[in-house]
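The complex appears here without one of its protein chains, the remainder shown in place.
Labels A, B, C and D are assigned to the chains in the order they are written; within every chain, residues are numbered from 1.
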Amino acid sequence: MPDTPVPAPRGTSDSVAPVLEAVGVSKHFEVRNRGGNNAVVRAVENAGIALHRGRIVALVGESGSGKTTVARILGRFYAPTEGEIRLHGRPVAAGGIARRDYFRKVQLIFQDPFGSLNSLHRVRYTLGRALKLHGHARSRREVEDGVIDLLRRVNLTPPEQYLDKFPHELSGGQRQRVVIARALAVRPEVLLGDEPISMLDVSIRLDVLNLLAKLRDEEGLALLYITHDIASARYLCDEIDVMYAGQLVEGGPKEAVIQSPKHPYTRLLLDSSPDPGRSLAAGSASEGLFTATGELGEPPDPADPPTGCRFHPRCPFAMDECRESFPERTEFPDGQWVHCWLHQKGRAHLLAPAPPAQSLKETRP
Amino acid sequence: ACSTSRGSSGSDASNIDTLNMTASSATSTFVRNWNGFSPATDKAPGTSFFYEPLIRIDTMHAKTPEGWLAKSFAWSNAGKTLTFHLRPGVTWSDGKPFTSADVRYTFELPTKTPGLAVVPIGYRSLATPDAHTVVIDFAKPAYQKLATFSTLNIYPQHIWAHHNPKSWTNPDPVGTGPATVSGFSPQQIALTMRKNYWGGPGKGVKKVDIKAFATPETAKAMVLNNQLDWTSINWQSAKKYFTSKDPAHNHYWVYPTGGDSGLDYNTGKAPLDDVHVRRALSYAADPQKLLPLAPTGQGVANVTGYSAAVYGSLIAPAYRNQKVTADLSKAKAELAKASYKLNSSGVFTKGGKAYPLTIKSVAEYTNWPVWADGLAEQWKEDLGLKVSAVRVPLAQMTPQLSKGDYDIAWDWQVNGSSAWASAFGVLHSANTAPEGKPALTDYTRWNNPTTDRLLNAWQNTNPADLAAQQKYAYQLQKITVDNMPFRPLVDNGSFVVASSKNWTGWPSPANTNYVPGPTSGPDTTMTVLNLKPTR
Amino acid sequence: MLNGILRKWNVRIGLGIFALALLVAFLGPWVAQSLIGWSGHQVDYHAIGRPPGHGHLLGTNTAGNDVLAQTVLGARGSVFVGLVSAVLATVLAAAVGVPSGFVGGRYDRVMTAFTNVFLTLPSFALTLIVAGYVQGAPWLMIALIIAVFEWPGGARYLRSQTLSLRGRDFTVAMRMVGETRLRLVFFEVMPHLTGIISAMFLRAMVAGIFAEAGLAFLGIGSTDTISWGTMIADAHSQSAILNGQWWWFVPPGLCIAVLGMATALVNFGIDEITNPRLSAAGRRLVKKFHAARAAGRRAAGPAAAETAGRST
Amino acid sequence: MTDPALLQVDGLSVDYLTPQGSARACSDISFTLRRGEILGVAGESGSGKSTLITALTRLQRPPAVTSAGRIVYHPADGEPVDLVAQSERALRRRRWRQLAIVMQSAMDCLNPVMRLGAQFTDVLRTHDPSLDRAAAWQRAGELVRMVGIAPDRLPAYPHELSGGMRQRSLIALALACDPDLVVMDEPTTAVDVVMQRQILAQVLRLRERFGFAVVFVTHDLSLLLELADRIAIMYAGRIVEIGSSADLYHRPKHPYTKGLRDSFPPLHAPLRELSGIPGSPPDLRDPLPGCAFGPRCPRAHAACEQAVPPLRTVEAQDVACVLYDPQNPEATAHA
């Protein structure tokens, strides 16, 4: 198979208005903690994300950082505690846009293709309902044609073969494609993918990623792609946003973020991600930022997050400012931005040369 | 007094001095409550061993009253004055003498104690001229009230005056009766016979153990295991399962009570307002065939309902020997005469309206429902009439009968304390009520001026005047037999189960002037005093 | 899933027994009259309290009724009460549990508290008391009373299941596609509950039959219908136990037991499907495998075992 | 790599006996594990990785049975033994002192109603009865400290610990009796990359310290490439390729290995379009006569359908593919 380079990202985020935008959204959950008292989990804090037509934004971060919550806020599954969601620039909160109309524009794809399809319904029913609900098909004929068309668009060919299958008769990748087809059935402009491939078998993940890329390229969908796996984000997306403990700490064009991370957490994430190329690049092992990974400490408790920059307890460069307040946004010419005091205080050089991270494995004599 | 080791009574080696008996109704546990003024239904048994009435009724001889605590009694003043002469030398079990003051106390208590659930006698005045005379004055002739005195036990004033009769459970009864309580446990009451009882020490019973039995089955098993000498249960197929197992010692007797049970027809309701319907149903009912289905030992009733063995000459000669029999041709003839016609599915119809019939019986009884089922079957086969048999719980039978919420019911008929009372309860219009309103005792809603007139006249006749009694009784009997507000089917009985392994001297229905029931007041005492140990 | 359940032998036998019971219940009088030749109430004056034989397959009771005919007729009394009470209980359970789990919020809290109160109350004692008040009630009433005390367990279970189904991705996904609430309940959630509901229904039915028999035995049953319960009660009150007339009280009890076992069988089948770990089939195969191996080794001697291990 | 052999697996086959027929989840598996070595096992879901792990430790549950093969264990002192032939009682003495296991889901592996410390002390005291309660607790404290958990968390119940802590304490638990071999079945799949890194770094450090060998199972080949000394690739219950990490990454021989490697987009290297492996794995209950990968293989040809290709040494690694069969005319085309 020829190694065709992936086309470079087109346009920039500023040139056109975003389709869907979260402006300064926060989400706090009331929970009961161990003592039986009420506590507030600050799952997302003052986050902003903009999705553009024909572009894919990746949201990465470790477990519990609030990625799913952001996706669910965007999907109007949760109402944000603060901030607002704008669809085509129009705020959608209370009465702005009816739920039904909103779902027509924005669709969420779940992580688990096994769970997000009703095991008792055939593909035909699942997709047909989605079509009918939004008036895209009425008669049996129309529904049938619509479903076949959808299946074709997600590369389930020949479509007739899949019409009457139950979910358990499909492989994971096929199921996830049915899920995507269902989302497409309402003819949305935005797809929100919450780790859409993490439950899939390694060998078929790329299939789904390639399908999403195709939808972006051919249908101009705006996409949010949530993942743990930075490598896949790089493969698929145009832009990467990094989230830590409920806050967006860095973002920008993918290559910029990956090749020159501006936030220590992004560095940690990159260093932690397995990269066969790196470790096997013989002899290039040099000291990473987080050599003593064992002493990194636990991720923060979202119910009682650290003050200031939430990363400071784990950050090797932590300064007094970091403990006191959350840094302002620093913008870079190529569209990259970061919330980190290092840049505000002119200590960015500490991060500057991004050496290839240390290999996990010691080279044994 | 109880020994500390296992009880020794009834063991083969020693002499027998304890009579093992039960109360008449099944109870699994006793509650130590001998308050005679309480309306409780589950009081502790044994009352007749402690408390006694002034007179007793000789059931076996036309229910004639006889003196008991009263040596004698007499009517005067045209039935308006009743004088009791008390038996001298009677003492309470604590040694105090029994006097007319106790009688006065007992009779006055209901009127003087508000809220006491005891029916006052309803006299005008009561006088006790001396310690052994009680004179009671009535406003009207009160011959028929005499029987009431057989059920009124006399209580010692010197004890009860110190207690609240409404709330005291009287755990250690002091009475004139033949025994005292010597031990109590939830499953057994131990009594000791008094040595100084006025009726004498008896022929051998020294102790009595009253045992609890939860169901008749338990009692039967206990009798079969020789744990019981005496009980009162209706034992179906007793011959097969009991007496034939030891004919010499196992006895099962059914003593007549004077009355019967059979069919009550709701004469206030279609189609039973039609006498022909009632007669058709009656003539088609064959008690002879029913009895084997629940062979309790009871016999087929006299057509009047009065038991010939008890009432004898009070039954009209025409009926005296006439037991109820089925007569299908008569039944069919009556059916043809009826203004209601049977439709194809066996339901009475008139004017296009259908009148389906049910027969109700008490679910808890072991014999009636079976017989009722059998009757329904007979009517179906013989008349093509469809009657559905329904079993009504005991607690609801009375309200349903009383409100007239039935068509046909298996129920008691002539069961009063005297011939007059028996007829009065079920026939007099004073005891009935319009449909829907509760009737007191006349459930068939028989309402007939002639009947009322006869009953009223009979009430004021001196019982000693046999001819007058007969006059009214015969007329009333003819009315019921002809009009059939009810149809007697089966003789009512007191069931007596006795074993003569340990005790002999049991009377038998053929020659006795008392009924050996375990809870029959003075009759119980007479039975116990006459028992002789076999060892 | 439903297919899988129906393929299990124990489910098949269980359902077969149920079908038979229903059939007998519906055709009871006809079966009694035309196949047995005796209606339940018909009196055979020549055979009273007879043991099996002489034209009465299961003998007669002391009232001269054919026991087999009564057992067949009793099926109707028992099964109908069971059936009606089960329908009522199941409908109640579903009507309370499913919305409670699906709607959530205050409604749920109120309903849950209500259900829990019912669940904690000693139902049989209460049934007994209530039935005692309405003594002699027709069978429909008895069924109603039984149902009233039978639904809470099911409601609680259905609620928790609905709660979990409501939060499951497929329901959320369909909601996000814009599905209406009603259809979410009836087309997304309910189909997943059918297994539970049907198992619940069967269990409720047998529980109803049990309860009816129990009440009848205590003398509080329906009084106008023959049921297995009233048969046992009659036998008891007519001294069948004391007199050893086993043919009278054994058949109705066995019938109840067999129906009870049928539910157990069906439920086992369902359990094994929903929780495959409960199935012992695999273990049995493993045992057989080891036994066969051991036998093979013994037959071939120790040397063969060595090589056998390496083949394939 | 001159370390002596620790475990010799020879023709191991494991069957799942089901009423619908038996499925061979591990088929004719042979390899040698040296002391102190990390052997990675990779493959897609259902390829038999977990089955292999439980068979190696003789922990399989019905309906799994070891139907053929030997697992020869070479203790540091004493004669080699065939674990397959050992009785449960004999095995029990070896367990944890010589063979320890770390499983995927830490939440399920810790007894939810026992304190963390107690789950350490019971195994410590079972294998060293001389240890008293306090000393065992002390030792448990040392063990958890090794993986970065404060000993004062020992009285905690599992649900009171974070996912990462639970996973790390399982690793500490595995090392409690200083085993020769630790098998790990996807020990990091449930945690995120940062935690995964921490855990693996710890495993490597502890290995340095104690010198145990590791069999590490995961579906994440890119992780194994960084971690393992040698990697075995499994497909449909068979090892299709086994070799050093570097060889496998740079010169994968088996088309499946290649496909698997190309399923992981690179983090830094230039991007190109990747395609994964189309199709789905075969049904083990109904095995094909030939190569199980044939139907999905871009280079399949007639010879693939004939017989299951044996594992043979090609250059530095062993491959089971007809492309490397010297008798196969197609072979030269590639080699």
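The rule is simple: a residue touches a chain if its C-beta (ideal position, glycine included) is under 8 Å from a C-beta of that chain, and two chains touch if they have at least 3 such contacts.
Methods note: contacts and distances are computed from a predicted model.
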Name under which UniProt lists the unshown chain, selected from "Uptake hydrogenase large subunit", "Peptide ABC transporter permease", "Oxaloacetate decarboxylase beta chain" or "Quinol oxidase subunit 2": "Peptide ABC transporter permease"
Residue of B:257, B:282 or B:361 in touch with the missing chain, whole complex considered: B:257
Among B:61, B:166 or B:240, residue touching the chain not depicted: B:166
Residue of B:262, B:416, B:463 or B:516 in touch with the missing chain, whole complex considered: B:416
Residue touching the undisplayed chain, where the options are D:108, D:142, D:208 or D:315: D:108
Hidden partner interface residues of chain D, rising order: 57, 59, 61-62, 91-97, 99-101, 103, 105, 108-114, 122-123, 126-127, 157, 159-160
Residues of chain B (touch criterion as defined above) contacting the omitted chain: 2-7, 9-10, 24-25, 27-29, 31-33, 35, 38-43, 115, 117-119, 122, 148, 151, 166-169, 183, 185-188, 209, 211-215, 217-218, 221-222, 257, 259, 364, 393-399, 402, 412, 415-417, 421-422, 425-426, 430-431, 440-441, 492, 494, 519
Residues from chain C at the interface with the omitted partner, ascending: 113, 116-117, 119-130, 132-135, 206, 210, 213-214, 217-220, 232, 236, 241-242, 244, 246, 249-250, 252-253, 256-261, 263-265, 268, 271, 275, 277-278, 280, 283-284, 287
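Methods note: only the chains that are shown with their structure count from here on.
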Innermost chain, where centres are averages of C-alpha coordinates: C
Intercentroid distance (Cα basis), chain D paired with chain C, Å: 48
Euclidean distance of C-alpha centroids - chain A vs chain C, Å: 50
In chain D, residues with contacts to at least two other chains: none
Pairwise chain contacts under the document criterion: A-C, A-D, B-C, C-D
Chain B partner contacts - residues on chain C that touch it in the complex: 41-43, 45, 48-49, 62-64, 135-136, 219-220, 223-224, 236-239, 241-243
Partner chain A, residues of chain D touching it in the complex: 44-45, 147-148, 160, 162-165, 191-198, 200-202, 204-205, 208, 219-223, 225-229, 245-246, 249-250, 259-261, 263-278, 280
Interface residues, chain A side, partner chain D - complex: 1, 3-6, 34, 62-63, 171, 173, 201-207, 210, 228-232, 234-235, 258-259, 268-280, 293-296, 298-299, 356, 359-362, 364
